[in-house]
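Complex shown without one protein chain; remaining protein chains in place.
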Amino acid sequence: MRWLAGRVGQALVTAVLAVVLAFFLMRAAPGDPLSRLGDEHPITPQQMQVLRARYGLDQPISSQFRAFVAGAIRGDFGTSIQYGRPVSGLILQRLPASLLLGGTVLLITFVLGSWLGAAQALRSGSASEQAIGALSLAAYATPSFWLGLVLAWLVGIEWRLLPAAGMHDPLLAADAAWTTRALDILRHLVLPAVTLAAVNIGATMRHERSAMLQALREPYVQSARARGLAERRIRWRHAFRNALFPVVTLFGLWLPLVVAGSVFVEKVFAWPGLGALAADAVSARDYPLLMGVTVLVSLMVVGGALLADAAYALLDPRVRRA
Amino acid sequence: MTALLDVRDLRVSFPDGAGRIHPVDGVSFTIERGKTLALVGESGCGKSLTSLALLRLIPPPGRIDDGSSVTLDGTDLLSLKPDALRAVRGRRIAMIFQDPMTSLNPVFRIGDQITEVMHAHFKMSKQDAREQAVLLLQEVGIPDPDERLRAYPHQLSGGMRQRVMIAIALAGQPELLIADEPTTALDVTVQAQILELLDHLRRTRDMAMLLITHDLGIVAGRADHVAVMYAGQLIETAPTRELFDRPSHPYTQGLFASVPRLSGPVGRLMPIAGTVPPPNAWPAGCRFRPRCPIKHPKSETMPPMLRAGPEHEMRCWLAEDGK
Partner (left out) sequence: MRLPAGTAIRRALATPRGRAGIMALGAIVVFGIFAPFALPDPFAQPDIVSGAMQAPSAVHPFGTDQLSRDVLSRVATGARVSLAVAAVAVALSMTLGALVGLVAGYFGGAVDAVLMRLVDGAMAVPRLFVLLLLVAAWERMPLTALMLVIGATGWLGTSRLVRAEVLRLKDADFVRGAEALGARSGRIMFRHLLPNTMGPLLVAATLGVGDVILLEAGLSFLGMGVRPPTPSWGGMILDGKDVLTAAPWVSIFPGLAIIATVLAVNLFGDALRAASDPRET
């Protein structure tokens, strides 16, 4: 318990530092967020004055920082330049789609990745192991947006197997049964989820493979064999169960990858999540919005790592102390 | 009466460069029902590999060479199909290892690790297996067995863990228990308790035992026979009493000299200089020659096992000299 309290404290410090860093990062760039606005629309100096006052950019940096922190604590990240609406509302609106996609991807990478990695370890040295290994390395080298484009083109457009964009079929009747709706969302989910999972699964496989190889060398495996247990049981219960824990802690490592990947994949597939929101915010140079998403993503990363550690402590009896 | 276990000319080999080395090189012995054989030797002599070979647990790329034979009560273990072999492992021959911490799976409760063996070998309800497990924990001297079934290995002390290992080994009701350095990882005070327990269990369950150790000091009073191993071979075998009264091979004598003893003949109190050479550096002829205090004229030829007394054999030319 005391360990957990310490870990939570550490996570809080990290989160605060991340937020502060994000703020100063924005300030480190030459020019202020509004200076780019004139590129697309002609703005008079007077209009610019008004806008700067509205976004607090005429204040000294210390009070801007205070305002930012005070806002961030209340969950208020200001107003989006592009949409003219509160950033927090825009984020909340996009959050469910992101969680659905991200959760699906994490589930796929964890379940499939650890299974494939373990299977690789069990076939160590065989041709199939080499093939799986090469394939996962190639997938790891593939840009998510390119894979997304290729899948959207082939599966979505050429073969017309699955929808290639969005999250809902716009032609679906408003009074359709919820099962029809769910199925529709599921069909839209397949391509982005497969794309993101494909480019991320290699890391999980690699870690699971080496954890499994390690576990298979442990004395308890030999000891289980000496007891006459079935080989399947020895591999998948005794060795695999031990080899699973180290991979759980990697959750904190995957999350940033999935989040970053979702910026590209959501943009390619027009999935209405935070990633696409961030990509649009970048194009529109919508600074408050980009900051809001960045802060949220950072908090998710810190929280994810904390959750992974807590899960590890709960699952592994060696760490779990009475 | 035929022996329970009959090991003939056991050879274990590993690849080494272009050729193969033989860390176990022609070992033969028998164990009678209900009796204890102590296999004694320094680390690296091949005693642990010998014990692993009995259950065909030699890790690849090692293997048991053709021409070896291991027979359990008439059954040739080396030619058994995997399923039949599994029915022997843990059921007819059980094994406990040196380090109970790493030999127990850290993420399973000890109760599950005990009942798992029962389910692997007997048709048994969960309830019955649980009750059996409680009795086993009682038998190996673990207090509060009901509680302990739900404990994880790391929650127990070293001695308790080894008791759990023994309980797991007993779960299959084996005829032969192989104990590979069962007390090496434990505190001195706990060592005696565990050895006492093993001896007690052997008697009450009429179980044969192969006790593997580097410590001659724990053999007296516990083993019926002793086999001393050096560089992949047995170099002296005798009933325990006989061996302790008349250790004959210079190596065995050296081992006795390095054991602090309260009684018995006081030999040179000098441990043998040097260590067991690795299998790729064994000398031709008698393998003990480089470390032997006696320079025997025939030592450049490998001695066979020679008679040194009643039921007493050794691999040394001195036996021929009528000593």
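Quick notes
Lettered A and B in written order, each chain numbered from 1.
Here is the rule we go by: a residue touches a chain if its C-beta (ideal position, glycine included) is under 8 Å from a C-beta of that chain, and two chains touch if they have at least 3 such contacts.
Treat the numbers as computed from the prediction; the structure is a model and nothing was measured.
When the full complex is examined, the chain removed from view is found to touch A.
Here the missing chain is touched by one residue of A:145, A:220 or A:312, and it is A:145. The residue touching the chain not shown here, chosen from A:101, A:116, A:201 or A:279, is A:279.
Counting over the whole complex, chain A has residues 10, 13-18, 20-22, 25-26, 28-33, 35-36, 124, 137-138, 140-147, 149-150, 152-153, 157-158, 210, 213, 256, 259-260, 263-264, 267, 278-279, 281-283, 285, 287, 290-291, 293-294, 297-299, 301-302 touching the chain that is not drawn.
Methods note: only the chains that are shown with their structure count from here on.
Note: centroid distance chain A to chain B, computed from Cα atoms, is 54 Å.
Listed in rising order, the residues of chain A touching chain B in the complex are 218-220, 222-231, 233, 238, 241-242, 245, 316-318, 322.
Touching chain A in their complex are the following residues of chain B: 55, 57, 59, 82, 86-91, 94-95, 97, 99, 102-108, 116-117, 120-121, 152, 154-155, 168-169, 172.
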